[in-house]
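The complex appears here without one of its protein chains, the remainder shown in place.
Note that the chains take the letters A and B in the order they are written out, and that residue 1 is the start of every chain.
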Amino acid sequence: MYDVTVIGCGVIGAGIAYELSHYALSVAVVEKENDVACGTTKANSAIVHAGYDPEPGTKMARLNVEGSNMMEGLCKKLNVFYKRAGSLVIAFDNSDMDILKELLERGKQNGVKNLSILTKEQTLEIEPGLSHEIVGSLYAPTAAIIDPWGLCIAMAQSAVLNGANLFLNSPVEKITDEGGFYRIKAGNNVIETKYIVNAAGTFADKINNMVAKPFFRILPVKGEYYILDKSEGSLVSHTIFQTPGKFGKGVLISPTVHGNLIVGPTADAAEGPEDTSVTAQGLENVMKTALRSDTHVNFRESIRNFAGVRATADTRSDFIIGASPDAPRFVNAAAIKSPGLSSSPAIAKEVRSILESIGLVCEEKDFFTDYRRETLFKLMTAEEKEKALKRNPLYGRVICRCETITEGDIRSVLNGPIPPVSIDGVKRRCNAGMGRCQGGFCGPRVHEILSRERKVPMEEIVQDRADSYLLTGETKMGRMEK
Amino acid sequence: MKNYDVVVIGAGPAGLAAACEAYQNGAQKILVVERDKEPGGILNQCIHNGFGLHYFKEELTGPEYAGRFEDMLKKTDAELMLDTMVLQISNDRQVTMMNPRQGCFTVQAGAVVLAMGCRERTRGAIGIPGTRPSGILTAGAAQRYINVEGYMVGKRVLILGSGDIGLIMARRLTLEGAKVLACVELMPYCNGLNRNIVQCLNDYNIPLYLSHTITEIKGKRRVEGATVSEVDENRKPIPGTEKYFDCDTILLSVGLIPENELSRNAGIKIDPRTKGPVVYENMETSIPGVFASGNVLHVHDLVDFVTAESQHAGAAAAEYCKQKTEGKAGSEPCIKMVCGSDIGYTVPQYIRPERIDKSVDVFFRVRRNFSTSSLDVTSGGQKLISYPRGHMAPGEMEHITLPKQLLSKAAGGAITISAKEVQK
Partner (left out) sequence: MKHLICIVCPNGCHLDIDDENGFKVTGNRCQRGAEYGKTELTNPTRVLTSTVKISSASHRRCPVKTDGPIPKGKLFEAMDVLDNVELKSPVKRGDVVINNILGTGANLIVTKDM
């Protein structure tokens, strides 16, 4: 019998599990994919918003600012890539400037520090490459860029290290209220739990409706992106936003913590909760819109396109975080679209607080050890490198040439509390394959290392999710068709 | 810090030839650094024929061609360091590298030859719409899995790109039992050698769709299919021409890019047209004593020319060590090679006439197909010489040999090469 089961291990579920694992509770996390961070968590703008955008008085506003304040310390603790690069919302005319003034007001009300409106000259001084058609900007020095899947994986691994049980490959099919506790059928597992937290992303409505009256519907909204080569990574040094429109924050241009440039997203209705396809029209729109902010964006240096799906709710624009009105001991952390990532550590604390308010006794543990992932070899000091090489000579073999990731780095992530099972799982943990050749060179080598270390045949290793097999068999086994 | 006369980065065909030639030209301490566990570079996975017809007057497979040069290298006293990755080159030729046995260390080179080869262009770089399932890989990655590791990458394959690698893999996959549904090429002409259209596509009844491209990839976890559309003269998809292919694998053969991360970080000047270093007539880059040859300099079609180019680089590297002619850079008279009509690039980009013995070979690619043509060499508006040619294509690297006397006629320090269609 678990005290709490968290459904979904994206950044929200991982954050909640991380928070709960600080307390003397038995915690289960159920995740339908073969790894954590497989949904929207790995496909977003990777921004920690300052918090001027949400409507004052909303949960979004409070939790965004709280999360933004917590993020730097959390990332330092867990060794997650984070940089306080600051952001600029640029204005092209007077009505844009009015919006900026409104955002400034909102920001002040929400408690965002150091916001200011800059003139055109002041803006161009700190971002000389921007379009000269701008008339001013809103400068938010507290905005940051982050490694979103890195944060999720770090929190999930810490949770597991401190006693949380993670059930992967376990999509929730059925939840029954057994009176006093719930029985969850998830994949091959039957989990009995007193409390449930619903952090199921674009499937949160489906999960809620298994035990409670439907009161919201997730309308998935797709955002398409470009990732540009590192050679373009310092085109801008802040995250550049355009003034927010009806559907979202508009197309941004931002450096990433990995040194690339991210451009996007669009905001179009997705064809389903997992429609992460990119479209010719979507990419064209990103390109056209982004070039308005900075004409120097060189899309010929694109190394990857991707799309993420926002969990937007039909009836509400705010986060849906609260105890279910009709299902006992059931808490929703749903409709977590932007600024969800930014709010995640604060959402975790909020959920714990809500659980306490509905009867969960939370006693802080005496001992808690964060799982602090190892620094990548390329980022170690000369002394650390020497020590690492002595400890494990495999740090001396570079596997991913584009990102200079060594076999030692890969072995290190294979030994974590939640080891990767896929090529992309390795990529998310140590960046191998993230570079300009997109795994063309290192892919077969990572494949071979995974197969060897996990003692799984080459043909059974997957690219990312379950069933995304890479190989269909061996050569020299006969011909299928002549 | 250990000293070497010549450090060669890469033990593929370029590096092997450069090292051997450096030795023949008197370089005494030679180090060849290779990141893979064996020498041979990309030739190890090119198990097909077509190599060595010029150099050996025989048709060899990739491994055979590499093997002959590996044997030649063994006869020299060059040091071959395998499983070692070069991390950095400084502009005073200090080379930092790393391997599991010796950790991270730096050596001082008298001269360096860059022979790192190239990488393949990826899906991301061409932005194919659709989902991102497994089963999409570059032709070279597929070639490695099939030929070196012994695994099949799919059963029903669609190939994007009609370059030689894609065509060769069409045949390879078919022989190993896969069904290759089609080869799809964006341009109105095939990028690979004619012989490969015959022996890789026609032989196996694999259709070639010119002026077509993949406009959508479908599949949740693994590729399930792809939509192919015809494109217009601006290479934009024509609505209504969509064909759907039920495939589980998509092979991309959409271009090679010289691998110059090391060169860029060292501050070596790169030519945006070749994506390789700008070089002088002896393959010397903008850093004195650093030379480049092979696919890292510009993408080649025939390994025989890689060998010839690398021999020049190796000889020049050895020569540089002997003479140490530093500080002369910039003070020698120098001719800039200018690309005229329909010429994409030239290698070398600069020629120092005082260094030419009898003549210099200038390699180039044209920007479009020519059936009957002439190459005009002009300077200061005056035609210096004209070479009649027949068929020329962007996929077939060409060269002209400029005699030394011609170089002295260059006016204003520049010579222009242009390609012109000739009416028969």
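The rule is simple: a residue touches a chain if its C-beta (ideal position, glycine included) is under 8 Å from a C-beta of that chain, and two chains touch if they have at least 3 such contacts.
This one's a predicted model, so the numbers in the text were calculated from it and none came from an experiment.
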item	value
Contact partner of the left-out chain, one of B:Glu79, B:Glu149, B:Glu230 or B:Glu421	B:Glu149
From B:Leu193, B:Ala226, B:Val360 or B:Ile417, residue that would touch the chain that is not displayed	B:Leu193
Positions on chain A contacted by the hidden chain, ascending	475-479, 482
For chain B, the residues touching the chain missing from this view	37-38, 44, 47-50, 53, 59-64, 67, 146-150, 175-176, 193-195, 197-199, 203, 301-302
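In this text, only the chains that are shown with their structure count from here on.
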item	value
Geometric centre distance via CA averages, chain B-chain A, whole Å	39
Partner chain B, residues of chain A touching it in the complex	226-227, 274, 276-280, 282-283, 302-306, 385-386, 389, 393-398, 401-402, 404, 407, 436-438, 440-441, 443-444, 448, 458-459, 462-481
Sites on chain B touched by chain A in the complex	35, 83, 85, 87, 98-104, 119-120, 122-125, 127, 129-135, 137-138, 140-141, 144-146, 149-155, 176-179, 215-216, 220-222, 237, 248, 261
